[in-house]
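For this view, one protein chain was removed and the others were kept in their places.
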Amino acid sequence: MQPEQGTRRGALRRLPLVWVGIAPFVLFVTLFLILPTLKIVIGAFQAGDGSFTLQNIRDLATGSIPAAFWISIKISVASALLGCAIGFAMAAAMILGGLPAAIRGPLLTFSGVASNFAGVPLAFAFLATLGPLGLVTVFLRTQLGIDLRALGFNILSFWGLTITYLFFQIPLMILIITPALDGLKREWREAASVLGATGPQYWRMVALPILFPSLLGTFALLFANAFGAVATAIALTGSSLNIVPILLFAQIRGDVLGNPNLGFALAFGMIVITGIANTIYIWLRARSERWLK
Amino acid sequence: MSLWTRLTAWLALIFGLTYFLLPLIGMAEFSLKMRRGVYSLDAYAKVLGDPRFQETFTYSVVMALFTIAFGVLLVVPTAYWVRLKMPWARPYVEFVTLLPLVIPAIVIVFGYIRLYNTSSWLPLTGTAMGTNVLLMFGYATLALPYMYRAVDTGLRTIDVATLTEAAQSLGAGWITVLGRVILPNVLVAVLSGAFLTFAIVIGEFTMAALLNRPAFGPYLQVLGANRAYEPAALSVIAFAITWACMGLIQLATHLSKHTKAPR
Partner (left out) sequence: MSFLTIEHLEKSFGANRVVKDFNLGIEKGEFVSLLGPSGCGKTTVLRMVAGFETPSTGRIAIGGKDVVDLRPNQRNIGMVFQSYALFPNLTVADNIGFGLKVAGKPRAERTARVQEMLKLIGLSELGDRYPFQLSGGQQQRVALARALAPSPHVLLLDEPLSALDAKVRVSLRNEIRAIQKKLGITTIFVTHDQEEALSMSDRIVVMHGGIAEQVGTPFEVYNRPATKFVANFVGMLNTLSAEVIDAATGRVRIGGTEATLRRPLPEGKVMLAARPEMISLGLQPGRDTVLDGTITSVDFFGSVIRLRARVDGSDLAFDMFNTTEEPPPAPGTDVRLSLLASDLLLIGEN
């Protein structure tokens, strides 16, 4: 009993000194991460005179805001779903499909590059490819007689943005799911097979359930990733597409909503949605790690 | 492995590669088409000769270097200290460093504008220099998840406590321990974090645009709204920079494996 008490008292005395070591870090994240976010969150619940109100949150249901949230969520879900599916297919092809081992390194490096190649340049790359004068558009029209525009395709649209987002969504999926696929032990497949299971049975009863938390978690991460993407959307569509980040951008620039606190509420809505998505991600991640120990 | 599996795998790979290569080819091809009928480097010449380009690009590079310096000074001592003295706090610190992935950049910068405007207690946006500093802090926040992870992973591979005790028993102070003992040992990790920070800062648009700073990202966007070929050329350059940063990360990791092997 005695020595334990002694060390505890010692720890208490030393505590302030220990904290000095991370004081700069605490100060930095407080000033430039926590406080700014809190400012937004609190502002979302304040009226112009600083009093508490729920009116801003209620006002999110007015004007073009619900539509903006709806289309943002749709684009994020679509690009996350497709990103997960295609990224998974490519990672599975690389790891389980018997492709030459030499493909792995370059593909992962390329994924690292592409997942970071977002923003304005990415938008121009797609404009130069699928825009009205883009490489593919022109090729299809002049060589094959297929007019994308006549078919209803427009790069400045829901599908245009989704296809563009996929350029960083797919690589992110590959980067995250590769370790999970590597974690599928060869012995599991062999054990299933020797117990009489067919390939599809193995995937349905063993592999997919094991991967499921990672898959769903990565989906949540990709969703948040697309939901917060501002630069690509603005560079691609200007302000012609009504999505939440563009609306918020315009609001910060020039108070287009005519109510500063509604801007706070809009930003708060973004935090809530990406926050939920990321909580799901972290929670599922922990679950899958528990299994794969 | 059955033929069918292999075939599907190749198809998936080729489909993916087509999707990834077409925009890059499209971008590169477009950037060469400024002169009618022939391929030329006119767009590049025009862009590189544009004083606005030179200004904004220099601005972004300088900002990136400052961000890296600040990030290293902030993250290395913190990660080191947490590992050495307060391991119980590691999950919390890690959680905080991951927050910038959850809170969109546009929300963070929105908070800056409201918190540090001219009428606030810390009027950073009042002066150009103050805004530069604020933007640099913003970039450091965006890079925090990557920087912290890289450094913390690097620290995991060395025995922080033993190295520190050894250095201290030889009479070294804290600054010496950090600068002469810890930093060289996690240099590769720091470099990885630095290159990634560089790639992020060079292309960043949202924060710079909303803080009204003359950075490369906003310049690229404005140019894109008014010109046809020059933005493509600039995008090629931006892509090349991203590649170079990733290549340098790979190289650093590769070299470290070789220097560490004989130990």
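Letters A and B name the chains as they come in the text, with residue numbers starting at 1 for each one.
FYI, a contact is a pair of C-beta atoms (placed from the backbone, for glycine too) under 8 Å apart; a residue touches a chain by one contact, two chains touch by 3 or more.
Just so it is clear, the model here is predicted, and its values are computed rather than measured.
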Visible partners of the omitted chain are A
Could you tell me which of A:P16, A:G196 or A:G254 touches the chain that is not displayed?
-> A:G196
Quick one: which of A:W19, A:F45 or A:W188 touches the chain that's been left out?
-> A:W188
Check each of A:A44, A:L148 or A:I210 against the chain that is not shown and name the one that touches it.
-> A:I210
Note that subunit A touches the chain not displayed via residues 185, 187-188, 190-198, 201, 205-206, 209-210, 290-293
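The working rule: only the chains that are shown with their structure count from here on.
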State, to the nearest whole Å, the distance from the C-alpha centre of subunit A to the C-alpha centre of subunit B.
-> 18
So, in the complex, the side of subunit A touching subunit B is made of residues 18, 21-22, 24-25, 28-29, 31-33, 35-40, 43, 86, 89-90, 92-94, 96-99, 103, 109-110, 112-114, 116-130, 133-136, 166-167, 170, 224, 227-228, 230-231, 234-235, 238, 245, 248-249, 252-253, 263, 267, 270-271, 274-275, 278
Write out the stretch or stretches of subunit B touching subunit A in their complex.
-> 1, 5-6, 8-10, 12-13, 15-16, 19-20, 22-27, 29-31, 74-75, 77-78, 81-82, 85-86, 89, 93, 96, 99-115, 137-138, 140-141, 144, 196, 199-200, 203-206, 209-210, 217, 220-221, 224-225, 228, 231-232, 234-235, 238-239, 242-243, 245-247, 249-250
